[in-house]
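Just one protein chain is left out here, and the rest sit where they should.
A, B and C are the chain letters, set down in written order, and residue numbers restart from 1 in every chain.
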Amino acid sequence: MQYELRSMFEGISTEGDGETRVTVKCRKETVITMLSFLKKTGFDHLALISCVDRINNNELELVYILSSYGGDAAMQKLNILVKTRIPRENPQFYTATEIFRNASPYERELHELFGIFFRGHPGLTPLFLEREYDIPPFRKDFDTRKYVKDVFDQIPFVDDKKGRT
Amino acid sequence: MDRNNIGKWFKSPGNMGQKYSLHALYFCTGCGIIEIPPTITTRWDAERFGVIPVATPRQANLFLITGYVSVKTLRYIIRSYEQMPEPKYTVGFGSCPINGGMYWDSYNTIKHLDKYIPVDGWIAGCMPRPEAVFVAVTHLWTLIDKGMATGYLKYREHYTKYRRNQEKVLGKLEWPPLFSIEEENEKSREKVAV
Amino acid sequence: MVIVLVLQILFVTLLSCLVGLFLIGLSRKMTARIHWRYGPPLSQPFIDIVKWFSQTAVSHGKLFDAGMIFSLTGSVVVVLFLPFGGICPLRGSGGLLVILYLMLIAPLGIALSAGEAANPYASIGVSRKLQLAFGYELSLLMILLSLMTYYRTVSIVDIVEAQIQSGWSLVQLPLVVSGLAYLLIMPAIMGIRPFEMIQAPQEISSGPMAEYGGKFLAFATLQHALNIYIGLSLFVNLFLGGGSNAGYFLIKLLLAFMVFQVIHAVWPRFRIEQAVRCLWRWPALLAFIGLIIVWVTTS
Partner (left out) sequence: MRELELYFGPQHLGMVGNFSITLQVEGDRIVKATANPGFLHRGFEKLMEQRTWIQNFPLVCRINVVEPDHMELMYAMAVEKLAGIEVPERAQFIRSIYLELARVGSHLFGLWAYANMLGFDTVANWAMYHRDLILDLFEELTGGRVYHIYLWPGGVRRDFPEGFEDRIRSTLHTIGSCVPDYDDTFFHNRLFYERAHEVGKLSLEEACRMGAVGQVLRATGMKKDIRKTEPYAAYDQVDWEIPVRTDGDAYSRIWVVRDEMIESVHMIFKLLDKLPKGEAYQRIPNPFKWKIPENEVYVRCESSRGELGLYLVSEGGDKPCRAHFRTPSYSHGLTILEKALENESIADVGNIMISLYITAPEIDR
């Protein structure tokens, strides 16, 4: 499996125990073709789209986790983690909604919590949040404790007779 | 029913009616709702005390805030609370509405519920057991008897302050104020204070 | 004479309200027992009524108030036409046809009132209520026609008296089929399961009641109580021989109610189109057969 992928795509590196998890690191251009290729090979279940904020490298790491519905026992055991890195400033990426239908809410979530803009997504409307934040809240440089102090703790109690602040 | 209560029934039927028929608004605001089904079904059976869940805020007079309140939920809590007919009672269920509980540093949950709507009683714990609901109900009875469950009156009195707190978190509210807002008075009072 | 009439009217109105509320309380207690629960005290509906009257209420316009009063009045007037044991305030006039006509007023009043509230759930509930009425009205009409043909009278008091002499209608051979049909549409008239889709709190937030609070809810509950009383009382008067006195009548009412309560406790609710289909199939067929049997035997 790993050899096959490495021979088909350029500039990727794979690692993993080969039995249960395989990690594929690739450039951002190849991700969408990689996903559609993997879907054709039988990895047709998109389990998760996640994102890790690598603040030290000033990069965001996108992780697509795929597994298989059909296939034999060995294939069902296998999870493929497709990873790519995009810059942290003004992050943009391509949508996977046309390959996997359930990618849509994941991309909306990442748009909201990490500020990644997915090009070609049918509706990147807010999913969870009601208030607007300067920095998307799941990034590492967003300090929730400071935010709580600045916003929620500043609201006064209605009756001050009890002497609470 | 207690026979000693007959006198009270003649003296203040309204109060006694409020006491023995607390209709709780069914609103799953947080994870505390998991203990409400056991409370109203076979094992604990809250209907013995006249506590039943009802479908719309118009029919309810008890608002159980079950668990943490996120900012998005707060908007609906305020709307539901303002739709309930008076007199109405609010009970915070669980630690989270009291002071944020274990979400004290979360960016999306409000920490003190009583900054936004008046609360008549609290049930601490995560998760409080169903018995705690009954303890809260009996405490609420005592409060109603003594005329101390006056959260709704407080809401009327301090409506300007409550509304201002609500708008600080939610931005401009899209529904008209329930009571009149004393905008100028507040400003002039501030000036005097300065 | 007039004083007696006024007293009778007051007595029957009050007593039917009380009986209806008591039946609601009994229903809650019985359901609780079937659920393995202890249940509320029997006086719980009365406590609720007292509470609702002590609350503030939000009105949504003149029609909102008027519709409620209209509907309650309609129910009270129907009650006055029904014999309560030996007492029937408006015995001389009308009879079954008037009752059939007046029974439509209550749903119409609720429809007017709930329509004014402009709550979408209320309007869905009202449309369900009218559809359900459309479902059972035809069977009810045929059943009443067969009774009227059999006893050759339109007066409900005469029917009760005839039954006192010759035995219950339900056990008289030509009327058995009609009686069965009435038993089948009975839950729909009373609005209990499996025909509870008018309120259906889990689906449409208690439907027409969605915007009622405070005294409006009290009136709506009274109307519901009267509705239960009307459905049961019609059944007892027409098929179970009414009652020579009030006590006997109440016992029959109670027993009939308990039977339906058991059904109410263990059945779910239909979808509205399933309910109408169900009502138009078996009860309507039975009522039609009953009508033919009565027509053949009497002519």
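Rule of thumb we're sticking to: contacts are C-beta pairs under 8 Å (C-beta built on N, C-alpha and C of every residue); 3 or more make two chains touch, one makes a residue touch a chain.
As the structure is a computational prediction, the values presented were derived from the model and not from experiment.
**Q** Could you tell me which displayed chains border the chain that was left out of the figure?
**A** When the entire complex is considered, the left-out chain reaches A, B, C.
**Q** Among B:Ser21, B:Asn61, B:Thr90 or B:Ser106, exactly one should touch the missing chain; which is it?
**A** B:Ser106
**Q** In terms of residues, what is the contact footprint of the unshown chain on subunit C?
**A** 31, 34-37, 120-121, 124, 193-194, 196-197, 200-206, 265-274
**Q** In the full complex, which bits of subunit A touch the chain not displayed? Write them out.
**A** 20-21, 44-48, 50-53, 63, 65, 69, 73, 76-77, 79, 81, 100-102, 104-106, 126-130, 137-138, 140, 142, 144-145
**Q** Could you please point out the subunit B residues that touch the chain left off the display?
**A** 25-31, 33-35, 37-38, 41-43, 53-57, 68, 70, 72-73, 76, 80, 102-103, 105-109, 126-127, 129
Methods note: only the chains that are shown with their structure count from here on.
**Q** Could you tell me which shape the graph of touching chains takes: line, ring, star, complete or other?
**A** Topology of the interface graph: linear, an open chain of contacts.
**Q** Closest chain to the protein's overall Cα mean, using per-chain Cα means, please.
**A** B
**Q** Counting only Cα atoms for the centres, state how far subunit B is from subunit C in Å.
**A** 37
**Q** Averaging only over C-alpha atoms, locate the centres of subunit A and subunit C and give their separation in whole Å.
**A** Computed value for the inter-centroid distance: 59 Å.
**Q** Roughly how many whole angstrom separate the Cα centroids of subunit A and subunit B?
**A** Centre-to-centre distance between subunit A and subunit B: 39 Å.
**Q** Multi-chain contacts only, two chains or more: what residues does subunit A have there?
**A** Not one residue in subunit A touches at least two other chains.
**Q** Quick check on the complex: what are the subunit B residues that touch subunit C?
**A** 1, 13-18, 20-21, 23, 41-42, 45, 47-48, 50, 54-59, 61, 83-87
**Q** How about subunit C: which of its residues touch subunit B in the complex?
**A** For subunit C paired with subunit B, touching residues are 28, 32, 35-41, 43-44, 47-48, 50-58, 201, 205-206, 209-214, 217.
**Q** Which residues of subunit B touch subunit A in the complex?
**A** 70-72, 75, 100, 104-108, 110-112, 114-115, 118, 154, 158, 161-162, 165, 168-171
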